[in-house]
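Read through the structure below, which is laid out as structure tokens, and then see the notes.
Left out: one protein chain. Kept in place: all the others.
Chain lettering (A, B, C, D, E, F and G) follows the sequence in which the chains are written, and residue indices restart at 1 in each chain.
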Amino acid sequence: MDQDRITQLLQDFKQDRVSLEQALEKLRQLPFEDLHYAKVDHHRSIRQGFPEVVFAEGKSEAQIEGIIEALLKQGHNILTTRLSADKYKSLEGRWAGMEYHPLARVMLIRHKEIKPLHGLVLVATAGTSDIGVAEEAALTAEMMGSKVQRLYDVGVAGIHRLLAYRSCLEQADVIIAVAGMEGALPSIAAGLTDKPVLAVPTSIGYGASFEGLSALLAMLNSCANGVAVFNIDNGFGAGYFASRLIKQMNRFSDNR
Amino acid sequence: MDQDRITQLLQDFKQDRVSLEQALEKLRQLPFEDLHYAKVDHHRSIRQGFPEVVFAEGKSEAQIEGIIEALLKQGHNILTTRLSADKYKSLEGRWAGMEYHPLARVMLIRHKEIKPLHGLVLVATAGTSDIGVAEEAALTAEMMGSKVQRLYDVGVAGIHRLLAYRSCLEQADVIIAVAGMEGALPSIAAGLTDKPVLAVPTSIGYGASFEGLSALLAMLNSCANGVAVFNIDNGFGAGYFASRLIKQMNRFSDNR
Amino acid sequence: MDQDRITQLLQDFKQDRVSLEQALEKLRQLPFEDLHYAKVDHHRSIRQGFPEVVFAEGKSEAQIEGIIEALLKQGHNILTTRLSADKYKSLEGRWAGMEYHPLARVMLIRHKEIKPLHGLVLVATAGTSDIGVAEEAALTAEMMGSKVQRLYDVGVAGIHRLLAYRSCLEQADVIIAVAGMEGALPSIAAGLTDKPVLAVPTSIGYGASFEGLSALLAMLNSCANGVAVFNIDNGFGAGYFASRLIKQMNRFSDNR
Amino acid sequence: MDQDRITQLLQDFKQDRVSLEQALEKLRQLPFEDLHYAKVDHHRSIRQGFPEVVFAEGKSEAQIEGIIEALLKQGHNILTTRLSADKYKSLEGRWAGMEYHPLARVMLIRHKEIKPLHGLVLVATAGTSDIGVAEEAALTAEMMGSKVQRLYDVGVAGIHRLLAYRSCLEQADVIIAVAGMEGALPSIAAGLTDKPVLAVPTSIGYGASFEGLSALLAMLNSCANGVAVFNIDNGFGAGYFASRLIKQMNRFSDNR
Amino acid sequence: MDQDRITQLLQDFKQDRVSLEQALEKLRQLPFEDLHYAKVDHHRSIRQGFPEVVFAEGKSEAQIEGIIEALLKQGHNILTTRLSADKYKSLEGRWAGMEYHPLARVMLIRHKEIKPLHGLVLVATAGTSDIGVAEEAALTAEMMGSKVQRLYDVGVAGIHRLLAYRSCLEQADVIIAVAGMEGALPSIAAGLTDKPVLAVPTSIGYGASFEGLSALLAMLNSCANGVAVFNIDNGFGAGYFASRLIKQMNRFSDNR
Amino acid sequence: MDQDRITQLLQDFKQDRVSLEQALEKLRQLPFEDLHYAKVDHHRSIRQGFPEVVFAEGKSEAQIEGIIEALLKQGHNILTTRLSADKYKSLEGRWAGMEYHPLARVMLIRHKEIKPLHGLVLVATAGTSDIGVAEEAALTAEMMGSKVQRLYDVGVAGIHRLLAYRSCLEQADVIIAVAGMEGALPSIAAGLTDKPVLAVPTSIGYGASFEGLSALLAMLNSCANGVAVFNIDNGFGAGYFASRLIKQMNRFSDNR
Amino acid sequence: MDQDRITQLLQDFKQDRVSLEQALEKLRQLPFEDLHYAKVDHHRSIRQGFPEVVFAEGKSEAQIEGIIEALLKQGHNILTTRLSADKYKSLEGRWAGMEYHPLARVMLIRHKEIKPLHGLVLVATAGTSDIGVAEEAALTAEMMGSKVQRLYDVGVAGIHRLLAYRSCLEQADVIIAVAGMEGALPSIAAGLTDKPVLAVPTSIGYGASFEGLSALLAMLNSCANGVAVFNIDNGFGAGYFASRLIKQMNRFSDNR
Partner (left out) sequence: MDQDRITQLLQDFKQDRVSLEQALEKLRQLPFEDLHYAKVDHHRSIRQGFPEVVFAEGKSEAQIEGIIEALLKQGHNILTTRLSADKYKSLEGRWAGMEYHPLARVMLIRHKEIKPLHGLVLVATAGTSDIGVAEEAALTAEMMGSKVQRLYDVGVAGIHRLLAYRSCLEQADVIIAVAGMEGALPSIAAGLTDKPVLAVPTSIGYGASFEGLSALLAMLNSCANGVAVFNIDNGFGAGYFASRLIKQMNRFSDNR
């Protein structure tokens, strides 16, 4: 794949099939393809292990289409986040294998097998209304090769619901806890286990939740240790981070 | 007491011992004594059942002294809140029976027996650092005649601590839950019981607690039902409200 | 009822009609029914005395329908809040006995008699625009068994309007004061009576009301004692809390 | 005084005692004296009818002294606001006739008679702790020639206190209402009378008053008409504005 | 008018045509008419000299119609603010003499002659986009009997525009300065004249204007003396306050 | 052009073809044309070197049309910003030479040649979604006579993209760096070069970007020296400022 | 150890050396020791693998001393954070082996060997002023058994400083990036590597950093993937979380 193409280039240079200037030029253009309005970063899968993700919010449909096209040409799987149903409709049927998840506002194209990683990500929500954000996290982690377990509507208004599923916390390697309103779920989860807890505040709530601010502040101020926080409604960020952790665990384990 | 003085006045009027004009004049001046810088409200104990409380913050020592003096002359017990150690020192020994509680910054003078009410107020804190605010609540409730039980440092980082004391929640008629940081204690408590929970956010916490804002918002957005919220660090407010509830329960019970 | 089902189970166990393992298993699954996207909490009516409420905002119509269905099967009355007119329309006629209150955005199904409680809740508003929130509070309290009196448009711009209805304050056991803009109504009410005042800020107002922030802060900072605060536009929360108080008063009175 | 000096200059020019260039030069330098660090505005008493006020906060003692010296040389009375006790001490005895008001942090030198205006300014406060700000307003208005009546500690926690002094509202031409916490006093006052109400929020209050923000927002959102708002703790601003109103009333009346 | 009706009632009582109880009952109900959802305050024109204004935002069309109907029956002129074009359309033609001002979102019915007051209100705006708010102020002041001069688009980006109209400032008795963005117009105006300046921030501006917050803060912090501030976009408030000032000037002048 | 008209007027006056009064009158009215709702500032092109720009947000279509008409009559080129597609449609075809840029929401009429300035403005964006704001900046600078180079999607998530174009930074005289989210691009750019960097935050981002606040604060707090900041989404402001700099460089260079 | 004590208890129960009631009682009190003002959580080292940490801010010296005493009796190492130099002085010499780190405000007692974990934590800062927070993180991670490398003053104002140490990023298993001001360091680091980056905003900065808010928001809005955020100045939180990750990696690796 990408790594192969670079290796090939380097060997071509060593064996004088390309000049130094040519080699430098190719290496320099390799990392990103310039669509003028977007520098598509093909290099990232070498540098970071995952392909570039298309963040659809604020991009026109033509821009989204152009970027996906460029990524597909390089053979990448596609993960598009924040894709509204309206924008999806205008793209529907454009490429083979498109899957659209309306709650999560995520569009996937999985034409290349994803190499599975060892390790389990648990995605929990406080309420039913938080599921959209949680699904963005879960789908992202799955696209990155992680196994994911979902545990929804276990918020602190009825603490017995979480306690009943306590073994889920124990079996996971990383926990993503998604909550709006008072955002207490990550604190409770982190108090019940010693696994790293990734906290995602959501914009679900009444007036003074201020579109997620209350949950965000609560999570940043968690009295329980072992909680790291992501942006409001940023399911993608937590799913991606969880996968970095899982990948680092695999690499760590392989190196010992 | 006060009620007696008014009754006397009305009877004097009925029996023509005072004229209408005199009666009106006396009634009008009765409610508050004008110290120019403060209108001391002796009438409140009739209207609301509790004496006026002296809020010491922002008042000079001379003003505090003058107001207490006026209240003592009417025979009231004294509850002074937000009295700094420095201001207390300048007043120390001024009247008999002064008690100063430095953590709560409360000064009391109990020279008149407080009529006990039926019913129990539980005051719980999430952490040790919240005890000052909790004590302000507890002392206030006690001055108003309520029985108070204290349960400190049972925050959600170790949920088993609260679960161990679950029977305390069941025995109380009203629960005051005091917490800083992520402010989750009231939500948990309200999920475990059906007693009314009075939530007091405190200014305890790291940077983005913004001096209690995080706990305040969390409590206002509690996903658990049955939580009412007070101002940041306002232990007095919750203690006073709890006593109103207890008093109303007693009255309600007496009237049936 | 629910309590009966648990009692039955325990007696079955004692008389060896079910094994320990079976008993534990049933008890553990009893509390909530797992719809995957929602853990419906049938246990709450035992734990807290009221059935679970469906908070419709942020839930899809299919999710709302599923949750109501599960609750109806258990024989619960239904209280659905924050149900937009659009969502209601898509559910209209689905079950017998649906009542929709458009101003309050509340949908009720009352097929089971509600056991009346002693005690009166007064719901007052500062202005006409606050009535939607007030009705959410009033309907909630009524569903919980409380008697409710409504007193609308008695705000402080014309203080004589409130003074004219002063006896209403005296007759109530709990007062819910709903106000936007400068949010002064709860302070005035709490100064006129010694009943507990539940303050609900609304998002009604001009620019710097910041969608209810001004009223919220005013209520949190009330100089009058005896005011507890709820989230912006959270009529439900205040109605529910009032009912907890009324219920606790009934229980308190019964126990003496 | 100043007006005389300008008239003299213009007549000198007409009668060729000074050239056009000299006249222009003098007129141009007249308005302010350049102390390098401050342009003292002697012209303002012509333009606006009151002398420049020295705002001491953030100025060094040397700067304050220099500015006062320049103003005294022109024969102005002196009104210095926000002068801390420490800074006052370092200036004490420097000029004859200095009066320092510690609560208001105001220093006055009244060596020239102040021409009295017709009309009455009422300065009311919600609490005792608001008196410092109110005194800054009252002293400012008095220095500008207004008559001032003070009415302190008549906040809404005991609405009968304000109602008892209702005639004061009726006798005033302008009302300054000073309040912290929930800041409801101006709303109540404006509902009881048709006099213009100048609202001054103060930084007095518990946690979520956010140093006067709650009172400021409440006043800006007053549901009562006829309320204009000033900066937090800006007693001076309200006192000055009230005097402008009084002065305009006098002028208006004189011109009819 | 209203005053006549009260006088009649009092004379009826004196001459025993109505009993004490009847008189009290009538007096008590006179002040406001109870439409259940609104207490229409007919008494206000006695208490404050202007009729009640209908604030249409947040009210249903049926509520608006009912309130206007009640006011018209008492013979009042009608001033309805914040009436959206949509709501206006549904009311159009309902009563004779309706005038709708779409920029100001104001609807007027002037069937009764307005008694003119002496004195002039100048309404100035910084930009063209601020005119809607300014017209709300101007129409309000005119409905209250004031003469109004309009001076639009004289903001500080081209200070010569304001300087060119300086005489307008001098001729006015009160100045209303309306500005969004950096909100500097009131400061400049107050520096150029000694007339009271009423500052109205508007929500006009780019991103960090935060919907009028920047202009609001700028006006509250004006370094020029003589500026009083109103809520964001609150043209009505300033127009009403200006009329109170004008009315007080007339009364003041009449009493001397 | 304008300068010619003033020169003509002055010479007419010198040669007594117009009186002093006429000259003054004409000069005074010259600067702006009074459309009542807008004072069109023809003088600005003399005072500041660029014509007035039409800020379309918050103006009605009739107002926009009137202002453009007045500017065109004076022979100005037209730069209209914040013109929504809807408003543009209603104006389309109204004048010859209209160009509409939908991403930038800018409408131009270039019927008069723009005098080119020496010097180059580089406009860079962090992401594809920031291009709309960047184009507003670029088009503004071009209308003012600057040469502009565009460099889009070089944000810090892949720092190699910016490093690859480092020579662009070196060739520019001024750099406009446009970024949303964490807003780090200006800091990086200012660290890599010693050219002045104009930072424009955009409202692009997830929840806690708070519509551009995060990028705005990051830019204001840049640890790299040489960064000046503009309002959120204010591409116009940065493009205009860049042109002032370029113009001042040209003038500076011409004067040496 | 603790685990030993529990095992012992269970075996005692099995062999009837203690009754069921005694066993339950001991188990219930084991988890925490009740000092009244603090429930010391000895159980946590079983539940979470690390001892309880003493957060000294807001606790009195007596409380701190009591909690440390209780922990030492159980044989724990001690990690005390947010211990001011003043409070440290009052405790100095109280126990053997106290180490105080003034920049980090951390006090350690290491009398028991810490079991080393495999894996490396890199702690980087943007500036010199961020070192205090970074040291709190580094010391915490070391107390939990991690190896730590420090890399200070590599902020984005001179991006070459970070690029020069790029191999450090590659060698680490987890990266803690500490930055104030515009908070861009974590974004850059996460763009250069695929290791998980823990971002700690600090309160270092000029005015509009608002005590760390700017850095906090920037980090939450990082356009680079793989960044998790902690509270302002919360070095402890990041150090603790990093150790959880390292521990989980070790466990993960051991289990394969």
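For this structure, a couple of remarks:
Everything below uses one rule, namely that contacts are C-beta pairs under 8 Å (C-beta built on N, C-alpha and C of every residue); 3 or more make two chains touch, one makes a residue touch a chain.
Remember, it's a predicted structure, so these values are computed and weren't measured experimentally.
Displayed chains that the missing chain touches over the full complex: D, E, F, G (touch as defined at the top). Within the set F:59, F:82, F:105 or F:195, the residue that contacts the chain not displayed is F:195.
Residue in contact with the omitted chain (choice from E:219, E:232 or E:246): E:219. Counting the whole complex, the residues of chain D in touch with the unshown chain are 28, 31-32, 36-39, 41, 43-44, 55, 57-60, 63, 67, 201, 203, 211-213, 216, 231-234, 237. On the side of chain F, the interface with the absent chain consists of residues 47-50, 53, 118-119, 173-174, 192-196, 198, 216, 220-221, 225-232, 237, 240-241, 244-245, 247-249, 252-253, 256, using the contact rule stated above. Think of the hidden chain as still there; on chain G it touches residues 103, 127-129, 131, 152-154, 158, 160-161, 164, 204, 206-209.
The criterion applied here is as follows: only the chains that are shown with their structure count from here on.
Among the remaining chains, E is positioned farthest from chain G, on the basis of C-alpha centroids. Listed options D-E, C-D or B-C contain a single repeat of the F-G interface, assigned here to C-D, on the basis that more than half of the contact pairs agree by residue number.
Rotation angle for the C-alpha superposition of chain B on chain F: 180 degrees, rounded in steps of 5.
Rounded to whole angstrom units, the spacing between the C-alpha centres of chain A and chain G is 27. Contacts with at least two other chains are made by residues 127, 158, 206, 208-209, 213 of chain F.
Chain-to-chain contact here is organised irregularly, matching neither a line nor a ring nor a star, and falling short of all pairs touching. Chain pairs that touch one another, listed by label: A-B, A-C, A-F, A-G, B-C, B-D, B-G, C-D, C-E, D-E, E-F, F-G.
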